[in-house]
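Removed from the display is one protein chain of the complex; every other protein chain stays in position.
The first chain written gets the first letter, and so on, giving A, B and C; residue counts start at 1 in each chain.
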Amino acid sequence: MTNSKVVNQNNTQEGKDRKVLLRVDNLVKYFPIKAGVFKRTVAWVKAVDAVSFDVYEGETVGLVGESGCGKTTVGMTLLRLYEPTSGRIIVNGEDTTHYFLSARRAKNYVRDTYVKRFQKSDFKPQDDLDKKYYDIFKNSGENGLLEHMVGDLEKKRLQFRRNIQIVFQDPYSSLDPRMRVKNILAEGPLAHKIIKKPQSIETVGKALEEVGIHSGHMYRFPHEFSGGQRQRVGIARALLMNPKLIIADEAVAALDVSIRSQVINLMMDLQKEHNLTYLFISHDLSLIKYISSRVVVMYLGKLVETAPKEELFEAPLHPYTKSLMSAIPVPNPEFKKQRIILQGDVPSPVNPPSGCPFHPRCPVAQPICSKEVPELKEVKSDHTVACHFPGSL
Amino acid sequence: MEKNPLLSVRNLRTYFYTEDGVVKAVDGVDFDVYEGETLGIVGESGSGKSVTSLAILRLLDPKGKIEEGSEIIFNGKNLLTLTEDEMRRIRGNDIAMIFQEPMVALNPVFTIGDQIMEAILLHQDVDKKKAREMAIDMLRKVGIPEPEKRIDEYPHELSGGMRQRAMIAMALSCRPKLLIADEPTTALDVTIQAQILELMKELQREYGMAIILITHDVGVIAENADRVVVMYGGKVMETSDVRTTFKTPKHPYTWGLLNSIPRLDIEQERLYSIPGMVPDPLHFPVGCRFSNRCEFGEEKCSVEMPPLVEVESAHMVRCFFYHKVEQAQKLSKAGEGA
Amino acid sequence: MTTFIIRRLLLLPLIVLGVSLIIFSLFQILGPDKLLAAYVNPNVFDKLSSEELEVLKEKYGLTKPFAERYGIWLWNALKGDLGWSQVGKDAVLKSILSRFPYTLELALYALIPVVGVGIWLGVAAAVHRDKFLDQFIRIFAIVGWSFPDFVFGLLILMVFYSVLGWFPPGTLSQWAEEIVKSESFHKITHLVSIDALLNGRLDVFWDALRHIIGPVITLSFLWWAYLLRITRSSMLEVLSKEYVRTARAKGVSEHDVIHKHAQRNAMIPVVTVAGNMVIGLLSGTVIIEVIFNRTGIGRLAADAAVQLDYATVLGTTLFYSIVLVLGNLIIDILYAVFDPRVRLG
Partner (left out) sequence: MSKERKMNTELRRTMRKIFRNPSAVLGFALLIFFVIVAIFAPLIAEPINPMMLDDNGNPMKLDDPYVMPIITWSSTPVPPSADHPFGMIQGRDIFYGVVWGTRTAFFIGLTVTIISTLFGILIGSISGYYGGWIDEVLMRITDVFMSIPFLLAAMVLTTILGNGIDKVMIAMTVFGWMGAARLIRANILQVKEEQYILASKALGVKDYFIIMRHVLPNTIFPVLIQASMRMGSLVITAAGLSFLGLGAPLGYADWGSMLNFTRNWILGASGSTFSYWYAVFYPGMAMVLFVLAWNLVGDALRDVFDPRLK
């Protein structure tokens, strides 16, 4: 497992204990395509294909890619609005992959993923999580581990929902048009019994003021607000759950240019105040450069490059990352940049190209690229790339 | 500069008469487009940029009226005085248009070939066979692979980028003198956007046509336009050549806009935010339309509409206090250097 | 496309089975005594003793459990034997098939004015949106839609038959019916008016026409309205679409913008409605056939329902459901033809 290596290095190299808040391990999400007389599955849309990355506490990770690269699916799957096809989602040092399965399937998951491995005589823990679960397994056996991981599933689900929240792209469809803002905002905290009904006015008022909306507007309906204000309401809704991680899926893409920076600045201020962690999903590389500390680049369901922001923007190694950067229009007529115009369209994720998914459009592709899938390698410290010839463009 | 403009828009006012009141979507807009150049019109939603483009071709929906006193002079003729029939001969022939969303801008029940050929047959004296050949040529020219096959496909069978190419082929099939491109790449991915913008530049060089490029993306304007018109609240706020506007913006709105977007070319500590909301066209503020969001404004601004004045050669600004922006710009440049 | 058709055809037996099961179980509410009445001459029925009744029940299998009786009916139905129709005085299947042409003929005649005029008026209303013409057409349509078919039918009868004496009720005059039934009259299409033309009997053709005009007026007045409204709203929606603007930006004339670019798209939902209408006309002209005293399948079904002739009721409902499923299949195929975006699969 490549990821554990990355984590350990980080801890030692930077000399401080950066805690991994979210670890995405080999996440796969396929959607079936059904056809034929009996609607059988004939093919799969490989929306997310073996994606792994870590998100440390307090940082902002930018997940960037073009439409159809699977970045939104990653967000939805992390939130378990979609169930992952395979892979693990580890939050705060606990495997949460099975949280939203039925109790029976959750147990099967734990048995298949851990117990069967632990029972082998030559088993050695590969990472911290293995070690933790193996200790429990040794001390209290299979039932003990099951109790630890599957016991009280309902409570675990609620805890999970509180830990991870989402801010959506579309400020128009992300708020229920028939509900007053007060009820929209109070819904989550009431469902989790964080607050009681009489308190809701006070809590909601505070949250609104915090995102820069007059608390007296809590009785309004969403359509009485502008796009920017609605997005603020969306942020307040997430904030009210006291989450550790907020997934922002194109959170400012639909806003007018002059409103975007208001919302971006607000989100950065809130991050400091609440010690939030962000996973910022966007197609806009300039925005990602501004807001994030580390960047994950996706193409056609696969992760192609991940690196700290400065590193990535100074020396991108994957030809795709580099072309993407060159394609972003810069509002400075005097700024000279290398122009790389990619040929053709993004292929369909139903029939991804063989080998490296980027090879049909890659300006520096070699014969091997169409045959072998490049592995994700750590080329420099904390800078991984999936390319046979990194840095050749 | 001494050339005669291909298109002159003078005091264009376009009002929409709705149940809730009169929406002054475009309220006294002036600009010129010269042969062979690209004029960028930049603005946010409600700035009136798209309405301006539709007004030029007189394609507004029935609620919108072009007010008396407006002039749109194309090739020496005032388009607003032409009959509907005369206007029809200009549309698609002398002035063509491409739209933001090729998926909805192309008719879903006709093949792209049908739609390109229709434009050719309307304006050129050719038979169907010849028109088909011309359409295939056009498709090849805009970089659609296997045009002989693609010509018989329906819009939904093409990808977004290919659709926009087909749209361009349709618009350029009669070699217009002016192409109006209304957010032509907004719906596309950046790598596809780069392809399409490059294609438009190539075709412009080949055909020598003028382009009005309408977008909200200042980056696209900076890289593709020769001159720029900044619109806000139905009015032109600033206009000059692209370099001048982007290097030394003089209107508070332009300045704020350029400082509020995340950029690849410079390091930014914290983005500037233009305060307030995009104005509702039903309730523009009195005086300067930007006065309620402006940080440089004084009392005068909320009373009186500033005129559009030429502050440097060919650099027009609608602001009483543009020198304040000059100072702020100097300060921020100094800060960058430090 | 092929898989789509196969899928739908596979559904057909399921639906037919479901329909027959529902109707069959509904009749069980009656209980064996009343069910027996369907088998016995009513004059004899009242005089029978209870023992005799039991014997008869046994004979007709009415004492057997529900599942078994349904099984027997189903088995016979599969063999093509739907039983004896008391109303039709013939085998059920034969009664249905012999009456279906009359209904089909009426439906076809009604369809021409309904579709032609309905679409034409709908487009006109949309193009002149909110103007006088639009308001007028809309009022006309909603009034038409609000008229119960039997009230309008009665009015038509009163005016055109009682007062003017032009359009009599019934299917054919006595003399014409005799000609049609005679050996020398060749039944080619089984549609009387067309067969009359093919046989060169203009007088019979005219007689058939005279009898069919009343119901056609009634049906078209009621159905126009609906088609017109759908066409209008669909047309309005299409006219606000961007591709209509693109067409105008190309310099396409207003006539072509409306009748080529817009109308072709607006017809897509209209196909569904028009199709449903055909199905409705084929299966739902019950009241019209009763009022105008016409021979037809609706009339057969109505009579059977009133007289609890359950073999006929089962037969006609099954026939209807088959028409409906096949009709819907055809609509979906047409839909795909009209809209290249729809891929059936």
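To be clear about the criterion, a contact is a pair of C-beta atoms (placed from the backbone, for glycine too) under 8 Å apart; a residue touches a chain by one contact, two chains touch by 3 or more.
A quick note: this is a predicted structure, and the numbers were derived from the prediction, not measured.
By the touch rule given at the top, the unshown chain touches A, C in the complete complex.
The chain omitted from view is touched by exactly one of A:S174, A:Q262, A:S282 or A:T306, namely A:S174. Remark: the omitted chain is touched by one listed residue; of A:S52, A:Q165 or A:T306 this is A:Q165. When the missing chain is restored to the complex, the residue among C:F66, C:W120 or C:F150 that touches it is C:F150. Against the chain not shown here, subunit C presents residues 11, 14-15, 18-19, 22-23, 26-27, 29-30, 138-139, 142-143, 145-151, 154-155, 157-159, 162-163, 165, 169, 233, 236-237, 283-284, 286-287, 290-291, 293, 301-302, 305-306, 308, 313, 316-317, 320-321, 324-325.
Annotation for subunit A: contacts to the undisplayed chain at residues 76, 79, 81, 157-158, 160-162, 164-166, 168-170, 173-179, 184, 187-188, 191-192, 216, 219-220, 224, 234, 237, 241.
Definition applied: only the chains that are shown with their structure count from here on.
In this assembly, C is the chain whose CA centroid lies farthest from the centroid of subunit A.
In terms of C-beta pairs in contact, the better-connected of the chain pairs B-C and A-B is A-B. Note: centroid distance subunit B to subunit C, computed from Cα atoms, is 56 Å. Averaged C-alpha coordinates put the centre of subunit A at 36 Å from the centre of subunit B. The touching residues of subunit A, when paired with subunit B in their complex, are 66-67, 226, 228-229, 256-262, 264-265, 268, 283-287, 289-291, 313, 323-335, 339, 341-343, 345-346. Within the complex formed with subunit C, the residues of subunit B that make contact are 54, 57, 59, 61, 84, 88-93, 96-97, 99, 101, 104-110, 118-119, 122-123, 154, 156, 167, 170. In the complex of the two chains, the subunit C residues touching subunit A come out as 3, 6-7, 10, 345.
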